[in-house]
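Only a single protein chain was left out; the remaining protein chains are all shown in position.
We call the chains A and B, going by the order they appear; numbering starts again at 1 in every chain.
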Amino acid sequence: MTEASEKTKQRPALEELLFGLFLAALAGGVFYATRRLSVGTAGDMGPGYVPQAISWGMLLFGLFFVGRSFVIPGERILPPCWRALILIPLAAAVFSLLVMKAGLAIASFLCMLVASAASSETRPLEILVFSLFISAGSVLLFVRALSLPVPIFPW
Amino acid sequence: MELLDNLMIGFSTAMQWNNLLFCLIGALIGTMIGVLPGIGPVPTVALLLPFTFGMPPASGFIMLAGIFYGAQYGGSTTAILVNIPGETSSVVTCLDGHQMARQGRAGTALAIAALSSFFAGTVATIVIALLSGPLSKLALSFTAVEFFSLMVLGLVAAVILAHGSVIKSLAMIGIGLLLGIVGIDVNSGAERMTFNIPEFADGLGFVSVAMGFFGLAEIMTNIEKPSQRVIVSQRMKDLFPSLADLKAAFPAALRGTAIGSILGVLPGGGAALPPFTAYAVEKKIAKDPSRFGRGAIEGVASPEAANNAGAQTSFIPLLTLGIPSNALMALMIGALMIHGIQPGPQIMVEQKELVWGVIASMWTGNLMLLIINLPLIGMWVSLLKVPYRLLFPAILLFCCIGAYGVNNSVVDVWLMLGCSVVGYFFNKVKVETAPLLLGMVLGPQLEENLRRAMMLSGGDFSVFVTRPISAVLLATVVVILLVLMSPAILRKRNEVVES
């Protein structure tokens, strides 16, 4: 171990802890979502048998990671880049909200613009021109050539 | 030599100029839809089916088959260049293929993918010609018990895919299995975890999930850091693999072909098992497994070969037994019936020209794919010259359109969006998503076959060890798990041996 990496060690190991909690929460969610499904027996398994069996496994894995996070040292996690984390999904959301109502042309253009705002290296004029170009291209490719059943424009 | 006679009949059919033309059209269409994410061969074939009504059955069938393997090939181009798995099978190609592209070896990766596919296609054609009989017997000797054990083996192979901790990979497989359970349960008809979204009744769309975890999550992780310039060289020397590359790739392609040829025959394994298994094997037998996931050429050659070989041998149950091994083959049966040809075991005898013509056309088709794709490599690679700040919004857009196109529904775009956020979280806590995807593909079949096997045996778990094929498969699982779980023991033993 070099000294530099020694410095970034921390306890509890955040990576392990977060992943463990995620698994436990997932297991809880599945238990809740399948609570009404019958479990049945090995000879005649109900629809709830396998999901609940896997969830027990996930819960054990989760607890294992949570426990281990307090035992082994972990590396420091860089804080999430909120700009990317919010804007990239937002761009996809813009696309799905607009595509049927405003048409593919506008949805594509705005989707790309929103996405591009996620990067600090984006140059405004360049991306504007490029987005126009790509949006026009995808309309031609997907609607004209591949007959994707979406409107092109809102009118 | 009956075999030679049959192959002669086949090639005389496949080499007719109109059949060559249809083969070319099929391969071209296939490549195009393969490159675009989200657009698969099944709807394309369904769409083109009516056009084949007027053709001789062999020509129609040759064209549809061309679309199928063309799409298999096209998917790997997208995977290598932009790390988007447009088909189930290209998830594995993403792992090392895209890493090669990042190191400025996109041309090599694409060429190796093309050459491996062609090689596998050639061998698989011979395999079909020689071994259809025995292989179809193998397919029939698999019942629910064997399928379950095979799926378990496949999942354990998924552990090898990742290079992080074994326990984390197992946990990721579990998450994948849970995702795979979403939808209507085959055994009871009950809806499970669909949250009253009708679009989820037939399960989560794999392509949307894969694009979320791979494509979008990667964009989010990438733009955090200042972009590095990808070296793009378009000198001939850098576009095509060197002798050393070929030497490394050839044995891997050979192993991949063998794995793909066998697994492709088994119904249900589908597109996922051959490439995943081939990759796992390469990584396990490599002298330095740490190279995998960082641009190992074997990690491209072997899965690509396995994928293509499997795609071709999946025709065997159809041609010899009249049993489709996947959705596409079911469509092909429909195509045959429209031509008044009764699919079934007698087809090999009654329709010699058709069956052997199609088999021979697989080889001509693969040759055409090679001819189409090698010159295109330069063009594909130049795509990487576009700076990342422009490339990523375009990739995102194509993912959105692709996800929408899977079912013509925005539900899939929302699903992809959700997966991208979770995928970003996984990147942050440094767990790898490839095992999750394999778990998701194999999960439904794992459960279906487990429950069926239990119903048939009356709840007796011992069937899994008393049936020989299943016992061997499960024993392999145990051995792999032991080896994986005890790297420390193994390392010590190696040290002892070396000293």
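The rule is simple: a contact is a pair of C-beta atoms (placed from the backbone, for glycine too) under 8 Å apart; a residue touches a chain by one contact, two chains touch by 3 or more.
Definition applied: contacts and distances are computed from a predicted model.
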item	value
Per UniProt record, name of the chain withheld from view ["Multicomponent K+:H+ antiporter subunit C", "Nitrite reductase small subunit NirD", "Tripartite-type tricarboxylate transporter, receptor component TctC" or "histidine kinase"]	"Tripartite-type tricarboxylate transporter, receptor component TctC"
Chain not shown: contacting residue from B:405, B:423 or B:443	B:405
Touch criterion as defined above, residue of B:286, B:333 or B:374 at the omitted chain	B:333
From B:18, B:141 or B:290, residue that would touch the chain that is not displayed	B:141
Sole residue of B:15, B:32 or B:184 that reaches the chain not shown, by the stated touch rule	B:184
Where the missing chain touches chain B, by residue	38-40, 42-47, 49-51, 139-144, 184, 186-191, 198-199, 201-202, 267, 317, 321-324, 327, 330-334, 337-338, 340, 342-346, 405-408, 448, 452, 455-456, 458
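The definition used in the following text is that only the chains that are shown with their structure count from here on.
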item	value
Intercentroid distance (Cα basis), chain B paired with chain A, Å	23
Contacting residues of chain B [partner chain A, same complex]	36, 39, 167-168, 170-171, 174-175, 177-178, 181, 185, 187-188, 190, 192-193, 195, 216, 219-220, 223-224, 226-227, 388-390, 392-394, 396-401, 404-405, 408, 410, 413-414, 416-417, 420-421, 424-425, 428-431, 447, 450-451, 454-455, 457-461
Parts of chain A lying in touch with chain B, wherever the complex brings them together	14-16, 18-19, 22-23, 26, 30, 33-34, 37, 41-51, 54-55, 57-58, 61-62, 64-65, 77-78, 80-81, 84-85, 88-89, 91-93, 95-97, 99-100, 104, 108, 111-113, 115-116, 118-123, 126-127, 130-131, 134-135, 138, 142, 146, 148-150
